[in-house]
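Okay, so here's the structure we're looking at.
Of the protein chains in this complex, all but one are displayed in their positions.
And now, subunit A:
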Amino acid sequence: MEILQLVLYGTILGSILALGAVGVSLTFGILRFANFSHGDLMTIGAYVVFVVFTVMKLPLWLAIIVSLAVTAALTAIIDKLIYRNFRNSDPVILLISSFGMALILRSLIQLIWGPSTQVYEKGIQLAIKFGGGLRIKPDQIIILVGTVLLIIALHLFLRKTKMGKAMRAVADNAELARLTGINTEKVILCTWLMGGALAAAAGIFLGLDTRVFPEMGWNILLPVFAAAILGGIGNPYGAIAGGLVIGISQELSTQFIDPSYKPAVAFAIMVVILIVRPTGIFAGRSS
């Protein structure tokens, strides 16, 4: 029963990682660089909910919507101001500039909200018990349901809408997309908006599950990248599976090793995958 409970916790952590990894994978697939500021965008998303929900005392669902919109817009603005100038540069330059962006965002967060740890709601949430003694907290139900809804929405967007198909086309072959007449700048804008919104969602859920503090997103960036690589970077569906695998392995590992080594599990999985199958479990794309 202990094992089942850990799998449940792992699924919750995995959902958060999956949302983060899908965002990383989407932006990588189209823009060809690993965005190191993705973790700090998650943190921004978490803090916007803190402001709207905890400080302004508005409903949580409204706070989540505002946060997704604000973070998405911020991501698009960062692209316009910074990344756009390096569109035709070496991907390494983009990578380093995203690293710089990560530092800027984190410093801004500390300037605005201070270095201390915050929680969305004070007090203890009672876990709901169900079949066979499994326990789950109401916030964790929100995380699971929210993740499923977002992933279904993303799937429908990528498969059914013209813009979603164009995003997949640009990920397949950006040059051919241009020759076909696809407006690639619009596709890039759309990709950033979605990447930003997904980052915000992951950050909010992480904040709901644990606490809100300036390094929260940066700390989780490694397992998020591990999940994206595991799923084959550039492949959003693989990223979902990768997130769940890493989340569940991290939780299950606490049965055998000290829980403080949990993050090392993600790292170990990433190293093994890079050696054994560099394209990920689901063949992703090489850049």
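The rule is short, and it goes like this: a contact is a pair of C-beta atoms (placed from the backbone, for glycine too) under 8 Å apart; a residue touches a chain by one contact, two chains touch by 3 or more; residues count from 1.
One rule holds for everything that comes next: contacts and distances are computed from a predicted model.
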Chain not present in the shown complex, as UniProt names it (candidates "3-isopropylmalate dehydratase large subunit", "Cytochrome c-type biogenesis protein", "Amino acid/amide ABC transporter ATP-binding protein 2 (HAAT family)" or "Maltose/maltodextrin transport system permease protein"): "Amino acid/amide ABC transporter ATP-binding protein 2 (HAAT family)"
Candidate in contact with the missing chain, chosen from A:A63, A:A76 or A:I182: A:I182
Among A:D90, A:E121 or A:D172, residue touching the chain not depicted: A:D172
Chain not shown, touching residues in subunit A: 162, 165-166, 168-169, 171-173, 175-183
